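Of the protein chains in this complex, all but one are displayed in their positions.
What follows is chain A.
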């Protein structure tokens, strides 16, 4: 297929996704409407508007300090916006809605307990006691052999996989991942990408922050580019990675320092 046709198809498909996202009552579809977040005199997010479909893997990219993590926390309801609205499936996110989501943080927040106890904790929080399910999850992320080890003595990649196992234990409709592969070795990155792909295949909407265009190329269906607290671009991954609209995005993708 000629390059131009491929890109046009992507745009058409993406427009359909966006249309579905805005109309859908799918709880996995996110919409941000003129969202701003101000702390003191500093505006961290400014008039961010965004519609994400309930399907696929959305990558959020942007330079350090762009506001990517804040955007994710706003979407997940960990922070309330100063202005604007955040809705999932057309409804504001409440506790019941947040229970259908799971977030994995850049620095995994592991309890001061064993690996199994970390997974058991989230299962118990949902009223579930199921050792078989817990063991399946640990096996799925390749940590069954480490089950009885103290969680905080695992390597960085293992800790992040445990955080993913904990997130998957919740059987989330949406998984929000804040740079889960930052500072990890390539083997760990591949394992985590494979776990994320499998979750996506199982029907979980993925929203994933990354700095790595290569990773975005491997995983993303669509990409949101954030710079200085603003959503600069949102489009199909192929199109964004090959022909970004803005100079900032071009500079970012070419590895230039973007301030």
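FYI, a residue touches a chain if its C-beta (ideal position, glycine included) is under 8 Å from a C-beta of that chain, and two chains touch if they have at least 3 such contacts; residues count from 1.
Here is the rule we use: contacts and distances are computed from a predicted model.
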item	value
Chain not present in the shown complex, as UniProt names it (candidates "Tungstate transport system permease protein", "Ribosomally synthesized peptide with SipW-like signal peptide", "Sulfopyruvate decarboxylase subunit alpha" or "Na(+)/H(+) antiporter subunit B")	"Tungstate transport system permease protein"
Options A:84, A:150 or A:217, residue touching the unrepresented chain	A:150
Of A:71, A:122 or A:195, the residue in touch with the unshown chain	A:122
Residue of A:39, A:111 or A:131 in touch with the missing chain, whole complex considered	A:111
Chain A, residues in touch with the chain not shown (by the definition above)	73, 76-78, 95, 98-99, 101-103, 105, 109, 111-113, 121-122, 125, 150-153, 170
